[in-house]
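Take a look at this one; I'll ask things after.
Every protein chain except one is present and positioned as in the full complex.
When the chains are written out, they are named A, B and C in that same order, and each has its own residue count from 1.
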Amino acid sequence: MAHVEMSEQELRDRTRKFLRKANPDVVDQYTFRGAQYDHGLAWVHFPEGFGGLGLNPKMQAIVNDEIRHNAKTFYEDLNVNPIGIGMGAPVVLTHGTEEMKRTLLKRIFTGEDIWCQLFSEPGAGSDVAGLSSRAVRDGDDWVVNGQKVWTTLAHVSRWGMLVSRTNPDVPKHLGMSYFLLDMKAPGVEVLPLYQITGEAEFNEVFLNDVRIPHERMLGAEGDGWKVAITTLMNERTALGGGSARKGGGPIGVVMNLWKKYAPSHSPASSAVLRDRITQLYIKSELLRLTSQRARAAGKAGNPGPEGSVGKLAQAELYKKLWECGLDIMGSDALVYEAGYDLRRPEAEERQDSLQYAKYQFLRSRANSIEGGTSEIMRNILGERILGLPGEPRVDKDIAWKDVPRGG
Amino acid sequence: MAHVEMSEQELRDRTRKFLRKANPDVVDQYTFRGAQYDHGLAWVHFPEGFGGLGLNPKMQAIVNDEIRHNAKTFYEDLNVNPIGIGMGAPVVLTHGTEEMKRTLLKRIFTGEDIWCQLFSEPGAGSDVAGLSSRAVRDGDDWVVNGQKVWTTLAHVSRWGMLVSRTNPDVPKHLGMSYFLLDMKAPGVEVLPLYQITGEAEFNEVFLNDVRIPHERMLGAEGDGWKVAITTLMNERTALGGGSARKGGGPIGVVMNLWKKYAPSHSPASSAVLRDRITQLYIKSELLRLTSQRARAAGKAGNPGPEGSVGKLAQAELYKKLWECGLDIMGSDALVYEAGYDLRRPEAEERQDSLQYAKYQFLRSRANSIEGGTSEIMRNILGERILGLPGEPRVDKDIAWKDVPRGG
Amino acid sequence: MMDFSFTDEHEELRQMVRRFLEDKSDEQAVRATMTTERGYSEEVWTQMAEQLALQAMVVPEEHGGAGFGPVELSIVLDEMGRALLCAPYLSTAVLSAYALREAGSPAAQKDLLPGIAAGQRVATVALVDAGCGWSIDDVETRAEEDGAAWRLSGRKVHVLDGHVADVLLVVALAGDEVGLFRVEPGADNLERSLTPTLDITRKLATVQLSGTQATRVDGGGDQTAALRKAVALTTVALAAEQVGGAQKCLEMSTEYAKTRLQFGRPIGSFQAIKHRCADMLVEVEFAKSAAYHAAFRAAGGGEEGEILAAAGVAKSYCSEAYFDVTAETIQVHGGMGFTWEHPAHLYFKRARSSSALFGSPIEHRERLADHLGL
Partner (left out) sequence: MMDFSFTDEHEELRQMVRRFLEDKSDEQAVRATMTTERGYSEEVWTQMAEQLALQAMVVPEEHGGAGFGPVELSIVLDEMGRALLCAPYLSTAVLSAYALREAGSPAAQKDLLPGIAAGQRVATVALVDAGCGWSIDDVETRAEEDGAAWRLSGRKVHVLDGHVADVLLVVALAGDEVGLFRVEPGADNLERSLTPTLDITRKLATVQLSGTQATRVDGGGDQTAALRKAVALTTVALAAEQVGGAQKCLEMSTEYAKTRLQFGRPIGSFQAIKHRCADMLVEVEFAKSAAYHAAFRAAGGGEEGEILAAAGVAKSYCSEAYFDVTAETIQVHGGMGFTWEHPAHLYFKRARSSSALFGSPIEHRERLADHLGL
């Protein structure tokens, strides 16, 4: 999209003017962000009338700076509506009807409508494109049956981005379509999916004869994968990159644990643990610096491999970091203060609590699985960055229905 | 082969009687081992007349015990003629003509004829069965062209066990034949292959229009792989298993290095290195004990996975062991006393010399390559022991000539 | 050179225990039991004694025991680790039985071992003081003579099944002697509380002793050496439990890798998964060598230092191998392996916690290094 010209100063002034009208410390989230949207300051690279001004995306930083400087309250998109803002809005803008843009975009930005993404299925994890939930045309509707899994926020979502198979007789990538799913529609059942920590961050979503009007299909029939892949990419680059602050993040927590526990170890054990922590500090630093280089390279317009490296490196590093954290605790690692009552996630523990480190130790096991397993990431690095050849494919050029699959 | 009945005692007496006639401390190797062969005490499980008595192979231990007890000199098969005795003799016995058995077996055992094995080729390493040296029938002869590599002892060998492609129009495993190659024949050129240490343990063998009489083919035409595979198996089980003695072998050398260098390290570095050495000691012990279990299981007639585990574990462990050895030396690891003059292997350094550890550090890099790379060993463990499915094969059911291959 | 191979009797014992546990301690039973406060099923505990006499394994025959040794006990624990059995077996039939065998007075043995062997008692040893290590030398709880009886003061933590044990054995300092004392579960000035544990399949408790009345049950004199041996023998058994769990996880992972299809292929046909399973196999085989060598070594008697060294090798290696294998098991299972409903996390937590029991791998290696003169 061609960008309108507007100077940084003009945008600053416009933001200040808007803030004089709407003060986040006074009015509530919906009101404030509603006004921000109406002023085209929600996502400045969107067109006018849809919460933007047609500017370069980088200029959004100026708006956020101004709001941070002029008010105590700042609503992080990631807390308001992560999937809706990160993936929903772009998809609606690119593939949605005028009516969808008019009715959906503002409520996405304000957070009135939470969105979720229904891609993964029990039988389609690393191989998402192998998904088997079926959508069958019936008059003006599509009737969907199947099961989705790992669906964040589904239990509070108003809308879901659903990819389902509309044609099993073509190769897997070509037979899917992308739908906007009304999460309140009959036949949509959302159940919590409890994990190693006893919490349910995710959901299972069962779809039984769910009817979706044909006009809620985004992109053309069979284009589901093309539409979805863009959002998937966003997800992956969102992960990895380590902490912004030197010595911040997990390594900071582990180093504080060490200060607490060092005296409880023998001199020899201390020296061994100390060297391990130092190695982890070095890798944490290099993860931080490498993603910094990636951003710099990105700005310079020649994105190098550093980006994709981050997801893999961070996943493997964080597992080791928290393992070391528990080793530092010695016998205290036997205790799990919080217990395992099955529940929805609650507010995070304080970072200086033992429980926080133990929770992270358990939670980090998913780092090398969620958003692309480390095996998939190594394939990507090997094939897309280093240009190594792919494996012989047995599922590439045959109809999806003829590809062997489990249950 | 059905085993003849002979009691341990009878065999002992027979050996003692023989030793009274031939004393290895007096006569030379050829004479002594010639007599041992004539008495059927060379390999007791071979038939009478060919150096054996048709006994159970386990009973050879009794003969060797007796010789060791009654003489100072003992000739280890591995020093006399490792490939000839380990692979040559069995192949000749199983597939050779009566005349071959009569003329070749005795000289193999005495060491008058050294043997080598010509399987690997520059283009066929892990994928030996993909080899491309060609043997074309011409009258009563086969005319062979191609190159072999990693050929131990070729420069001193009288006979070579050669596998060459006789039919490129069938799948790779079915198109090879097995030949007995006269290493003195015209067109056979042996060149030393120098390695990381500057030594040439191995050779490259070039075959230019080498003529081999048809009767020197072992097994039927096209059975080359079947004949070869047995000898390959012998090779692999020969590797791995660690040291017989507790704390012996490489870990012993490394622990002695530590005793020498410990004072040169700071307390903290010492503690870190000490923990690493202890871990390596533990793994060395477990390598030893695991192969002990393998042998026990073997005796009990139910060979478990422990055997194949040894080759992989030892290769990876020994590399780490010698890396640690050099770390222990600190700056002394910068020096390489022996230098790198390209040469044939000489007598080994004394184990307590720094040079010995440095040589092993370099030499050990081949442990995870020779006799089956660690990648191939992991395939074997995964597929043959754990029963995991193989990869999709692109070279299985098509003519060898149609399989893609490098230069 | 030590002979490692199991006899047919050993194999029969293994099969008997496996059949019993497949019946009484399947995944459903484990999940039902682990969430109870008691942490075990009294019914299964009784059947284990009446049908298989498992609690009697290392109890001497003159005290109603089976008089077996470390090798047979390791076979039992191997199977219990495989099944993730929730029961006070390690505390009662291993740690307490060994402690009484090595340090108990004839009277105490006569009094307590038969009940343990018969499965009528749940016993445990309170060893670790709050904020202290697992070595006998780290004990801080004090025992003061009070007429015929003793009074104990201290705070014991990580006490296996300490919240339910009816025989509570406490390691305490009487002057400069380490002694073994018995506290009645109903005694005054005794507080026992269940600890919320990372591994909820094994219960730990905190025991607060505030001048609590106790009787001395050791044979007299300093019991440091005797108790150190009892703990070492317990770690040998624990190493076997770790092996059983690791072997089971390897089997789960392999089975999943054969049946789970992605990209139209079993994931086990991808080298990334296949080679990971191969490396797990190597670790499991090494762990078996470590655990069973230690058991045979302990059974063979012989030089004390050698037994402690073999126990240290086993505990240190099997702890790390079990942890690696369970972590890889989660990875091989992908998202499924991270869910509560899949058993992988139960083994993962058991592995992490059993690695901390009786001292960390680093600590065991430090002692081994001393033994080796490094």
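By definition in this document, contacts are C-beta pairs under 8 Å (C-beta built on N, C-alpha and C of every residue); 3 or more make two chains touch, one makes a residue touch a chain.
It should be emphasised that the depicted structure is a prediction, and the values quoted were computed from it without experimental measurement.
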**Q.** Which residue of C:272, C:336 or C:372 touches the chain not shown here
**A.** C:272
Q.
Of the residues B:30, B:75 or B:194, I need the one that contacts the missing chain.
A. B:194
Q) Which one, A:61, A:136, A:156 or A:388, makes contact with the chain that was left out? A) A:388
(Q) Tell me which stretches of chain C touch the chain missing from the display. (A) 270-272, 275
Q | Where the missing chain touches chain A, by residue | A | 244, 247, 255, 258, 262, 274-275, 277-279, 281-283, 285-287, 289-290, 292-293, 296-297, 299-300, 305-306, 309, 312-313, 375, 377-379, 381-383, 385-392
Q: Would you write out the residues of chain B that touch the absent chain, in ascending order?
A: 120, 122-127, 130, 149-150, 193-196, 198, 264, 266, 268-269, 272-273, 319, 326-327, 330-331, 333-340, 342, 358, 362, 365-366, 368-370, 373-375, 378, 391, 393-395, 403-406
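In the analysis below, only the chains that are shown with their structure count from here on.
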**Q.** Geometric centre distance via CA averages, chain B-chain A, whole Å
**A.** 54
Q) Counting in whole Å, what is the centre-to-centre distance of chain A and chain C, each centre being its mean C-alpha position? A) 42
Q. Which residue numbers or ranges of chain B touch two or more of the other chains?
A. 274-275, 391-392
Q: At least two other chains touched by the same residue of chain C: list those residues.
A: 265, 270, 273, 362, 366, 369
